[in-house]
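Of the protein chains in this complex, one is absent; all others appear in place.
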Amino acid sequence: MVYIIPSLIEEKISPRAKELIKKLDNFVENECVPAEPIFHKQIDKGEDRWKTVPPIIEELKKKARSLGLWNLFLSKNYHEGAGLTNLEYALMAEITDTGNMEVFAKYGTFAQKSKWLTPLLNGEIRSGFAMTEKKVASSDATNIETSILRVGNAYVINGHKWWISGAGDPRCAVFLVMGKSDPGNENKHRQQSLIIVPRNTPGINIIRPLTIFGYDDAPEGHCEIIFKDVRVPVENIILGEGRGFEVIQGRLGPGRIHHCMRAIGAAERGLQLMIERVTDPSRRTFGKLLAEHGTVVSDIAKSRMIIDQARFLVINAADMIDKVGAKHALKEIGMAKAIVPSMLLKVLDRSIQAHGAGGVSEDFPLAAMYAGGRTLRFADGPDEVHIQQIGKLELRRAREIKKANEKRSKLKPKL
Amino acid sequence: MVYIIPSLIEEKISPRAKELIKKLDNFVENECVPAEPIFHKQIDKGEDRWKTVPPIIEELKKKARSLGLWNLFLSKNYHEGAGLTNLEYALMAEITDTGNMEVFAKYGTFAQKSKWLTPLLNGEIRSGFAMTEKKVASSDATNIETSILRVGNAYVINGHKWWISGAGDPRCAVFLVMGKSDPGNENKHRQQSLIIVPRNTPGINIIRPLTIFGYDDAPEGHCEIIFKDVRVPVENIILGEGRGFEVIQGRLGPGRIHHCMRAIGAAERGLQLMIERVTDPSRRTFGKLLAEHGTVVSDIAKSRMIIDQARFLVINAADMIDKVGAKHALKEIGMAKAIVPSMLLKVLDRSIQAHGAGGVSEDFPLAAMYAGGRTLRFADGPDEVHIQQIGKLELRRAREIKKANEKRSKLKPKL
Amino acid sequence: MVYIIPSLIEEKISPRAKELIKKLDNFVENECVPAEPIFHKQIDKGEDRWKTVPPIIEELKKKARSLGLWNLFLSKNYHEGAGLTNLEYALMAEITDTGNMEVFAKYGTFAQKSKWLTPLLNGEIRSGFAMTEKKVASSDATNIETSILRVGNAYVINGHKWWISGAGDPRCAVFLVMGKSDPGNENKHRQQSLIIVPRNTPGINIIRPLTIFGYDDAPEGHCEIIFKDVRVPVENIILGEGRGFEVIQGRLGPGRIHHCMRAIGAAERGLQLMIERVTDPSRRTFGKLLAEHGTVVSDIAKSRMIIDQARFLVINAADMIDKVGAKHALKEIGMAKAIVPSMLLKVLDRSIQAHGAGGVSEDFPLAAMYAGGRTLRFADGPDEVHIQQIGKLELRRAREIKKANEKRSKLKPKL
Partner (left out) sequence: MVYIIPSLIEEKISPRAKELIKKLDNFVENECVPAEPIFHKQIDKGEDRWKTVPPIIEELKKKARSLGLWNLFLSKNYHEGAGLTNLEYALMAEITDTGNMEVFAKYGTFAQKSKWLTPLLNGEIRSGFAMTEKKVASSDATNIETSILRVGNAYVINGHKWWISGAGDPRCAVFLVMGKSDPGNENKHRQQSLIIVPRNTPGINIIRPLTIFGYDDAPEGHCEIIFKDVRVPVENIILGEGRGFEVIQGRLGPGRIHHCMRAIGAAERGLQLMIERVTDPSRRTFGKLLAEHGTVVSDIAKSRMIIDQARFLVINAADMIDKVGAKHALKEIGMAKAIVPSMLLKVLDRSIQAHGAGGVSEDFPLAAMYAGGRTLRFADGPDEVHIQQIGKLELRRAREIKKANEKRSKLKPKL
């Protein structure tokens, strides 16, 4: 078993969760990792690249489900969930991946859930989240320009989105689209709505898949999409008009933690590859194994230390969500989000360096992991925004500190 | 209350420990911090600087004892201990300070304990640990040159030590001296012995107090001492001849954790002072509070993030010591030791910068804390040694990784 | 004019060189940069990707030649050169690119030059340098395993190379191959030879183009090649048997400087794009231009400062080569090589971050520049090797420092 639960929190993990973690770790190590080269072979190099899904993926999904390793991510607050705490799932997310089904589970009506959540959970369809816009700095959600206008019993959507991950996938059946239904509202956080838009609605034009560095991530892809007079029934609104901001706030907390833990899993893999490489006896320089050079040893130690530190931030945030909810864990979630992606990139960069030219090539997963990891530094808000927010939350302590000072100054014994 | 137990481990802290932490926090905030300027006033500026102990110290000690906040540090493995786990005490050590009584408690004979441990625990005397040598790189303990020779029923000690903290204090009554009793032993870790040397034994010459940056830390001081033909009875040996290395290994684990947690407490104080300063309305520049400049907010966020990450490393190490003992927590202890001092210095440096010239002066505790913190980067082994050791421990995983690869390669499905 | 000659060295640049720099800058700004999207359109997306060269390239080459901006790189030591100093060309290399014609010019026989250098200089053919090997750490040249065996009047070459840049290009007509002709030689630096191998010699098998962060850099490519019983006439050896190490040493000095200056040019472009982006009025967040956020201003300042510092290292090294030759400028060249690639990556990374998701996509050149820049951290030796070498050269001063100390200790006045 490669994965180890940090000693510090072992007592908090139920026997059932421990069992699942172990099974999951085995599945990933012995089924998924060996399947990677098969996956790459099965992806078409030509035009059909976006039309088929490599069969190995469906095989693995089937297997995962038969092992009970399916849809573990919905926490025990949900009827549909696997009954794990956020902390427990965070440990598993270090090993696996999820979608945006949480929105449906948390905010969907019964009808919305029946129509979309069920097939999503079954892995029959996939979905895309259409938030980012090409022409504005949409990391500030108040900048969003896509319009969602009520016309009779329908909403009409017009907007220019990009970086809609998964939109290239032939299984993608539905988008959640963020836009402004009330752009004149004085409360800037009540202008937005989130709406369900089936993939095959007329007026949706998928312009192109974008690349991340040189990767197109087919068949899922990250697409640029124009929504032109796209019309959906009013019941497709999520939670109600003007509540889009609220919904994405609720979605982001646990989602960010999952992203972070997957990034930590990726960092562990990067370090593992580095250890493998520097102890490879055929890679001697100047008469020594790479692992015998002091600076290489030091790089490995530094990677271990930043991974472990980052992991504690994430599991602490997950634990806070379990205890007081995402709203009251903003600082903890923000710290995880601000630290983890940079940590991952540092670890991968050292591993790439130890691999030399091989490290940037397709012969190792490192460069592709780096490219993916790089997007995490602005996905769901750039580092800078999170850091400013953490700083401001910390600065709120100023008042309490001043009070304590004043109290002390009265207590101060005479000299 | 300023101090907060991290959510992640709250369940592991007993109600009694929580109560003690709260009391301790109050005592430090409302008694010790306000006493600092009094302490500095009471220290003599002239030649008597080394002869008297500021009375405020004795007052505070008395008060601490009456509150039950005395000698909390010996873990529940010791008869004399306060019955706390290492994890619980680690949280308190973020607020307080200890000596090297653990050696007596853990390795002392009944006679040695009666004579020295009792008055030490009562705060009647103090002790010094004489390890570091002036002429060799004593961070590698096998380099030590002080000799401890058996002559009849006595040991004769000759050596040149420095940085013996506390040796300047008029209450200092005893040294623990590290030296070689068997320099020819093939096993380099069996050459050393640790021996009890009463302060008033003939042949001890305290040359001078050394300064750390410009601070002499009177009356405790960090002294250079020559031991010349110093003679003590054979029963003063700790644990037995040739077991000095073993003793200091056992001493260093928990001791390092305490150092680390005190450093984290210092970092919290540094950040608190920074928050206070940058929100001070009289310190506006270019029309803004310092706290309104984006780079200042960012610095505060970064300080909060590195403090929290470092704290988790330390409490995880403390928890490992509780569970499997210091010997099996070498990597965890090493990581805490390698990360925390640098973290502290970064936090203090940012706080100093926010204070401008005041920050390096005696008007704030920051520069003195920095000077003290700087020594932690080589005390008990320089960062470099710990980092190399962590890297080597991590590299031991190479074998296990290779095995998993081989197993996988057999499992690999055909393409 | 975008490019500015640093004030500090203005006096050292001849009027002719200044004129050329200005012309070159104009050509790049107004011809090459606007041609980039055309280049990308002209590259075939299908299988012919490796068979044709985008016509825009040949057009630009023709134009450059007509403007006298062709083959400026050979310094005035060469008959074929443009008569510039290394320093002067270094300034231009910040704007342009070269091949490995220097080897032919510096070490080629008359016959070798006639056959290969002339068409290379004319841009009719291209060449590849086959040094790196797949199975060993070839950053240590003594590890090379390719064999070059004399058999009668021919040499027979066997080996497995990769990262042969330009080998995918249909114009590539010749390789310079590094291998061992005398693997048993006690002098490890006399085992290697460098040999000319025409592209169409039987036994050359180009396995595949490799990717760099997903980019295949068609049509030039970075290829994996197996040389199997490849036979060339004895006169194809460069300089003589056993002199391969010497040749690459001579080649690397000025070549590294050119790489460095091109990297500095890339960094300037990255910063320029960042400035453009953060002052774009459509990219406001939280009511401000990006350029009005303190941390963004700070990032721009830091980029400017590291670019300028790195440039001085490079032009100082170029100047040293002009004055004392590459052999005596090892420390200066090494410092440039060790600093510049990391500097470039930092600048590009900040610029990517300011561009958000666009920054990693094909809509800006930043991600592709990053991928290319990343390879510079191990091409021609990884950072680590250069840093160790610089440290060792610096440590040679120890003797001189000790002598000065001894001299001083005699002078020391009595107290």
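Think of it as A, B and C in the order they're written, each chain with its own count starting at 1.
As a working rule, a contact is a pair of C-beta atoms (placed from the backbone, for glycine too) under 8 Å apart; a residue touches a chain by one contact, two chains touch by 3 or more.
In this text the structure is predicted, and so the values were computed from the model without any measurement.
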Residue, one of C:22, C:135, C:288 or C:302, that touches the chain absent here: C:302
Absent-chain contact - pick from C:11, C:47 or C:186: C:11
Interface with the undisplayed chain - residues on subunit A: 293-296, 298
Absent-chain interface as seen on subunit B, which is shown: 46, 132, 134-137, 139-140, 143, 162-163, 210-216, 282-286, 290, 293, 295-296, 352-353, 356-358, 360-363, 367-368, 370-371, 374-375, 377-379, 382-385, 387-388
Residues in subunit C touching the chain absent from view: 2, 6-9, 11-12, 29-30, 33-35, 37-38, 41, 271-272, 275-276, 278-279, 291, 294, 296-302, 304-305, 308-310, 312-313, 315-316, 319-320, 323, 331-332, 335, 338-339, 384, 387-392, 394-395, 397-398, 401-402, 404-405, 407-409, 411-413, 415
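Rule of thumb we're sticking to: only the chains that are shown with their structure count from here on.
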Centre distance in Å when subunit A and subunit B are each reduced to the mean of their C-alpha atoms: 40
Chain centre separation in whole Å, for subunit C relative to subunit B (CA means): 50
Averaged-CA centre spacing for the pair subunit C and subunit A, given as whole angstrom: 38
Touching two or more other chains - residue numbers and ranges from subunit A: 296, 384, 387-388
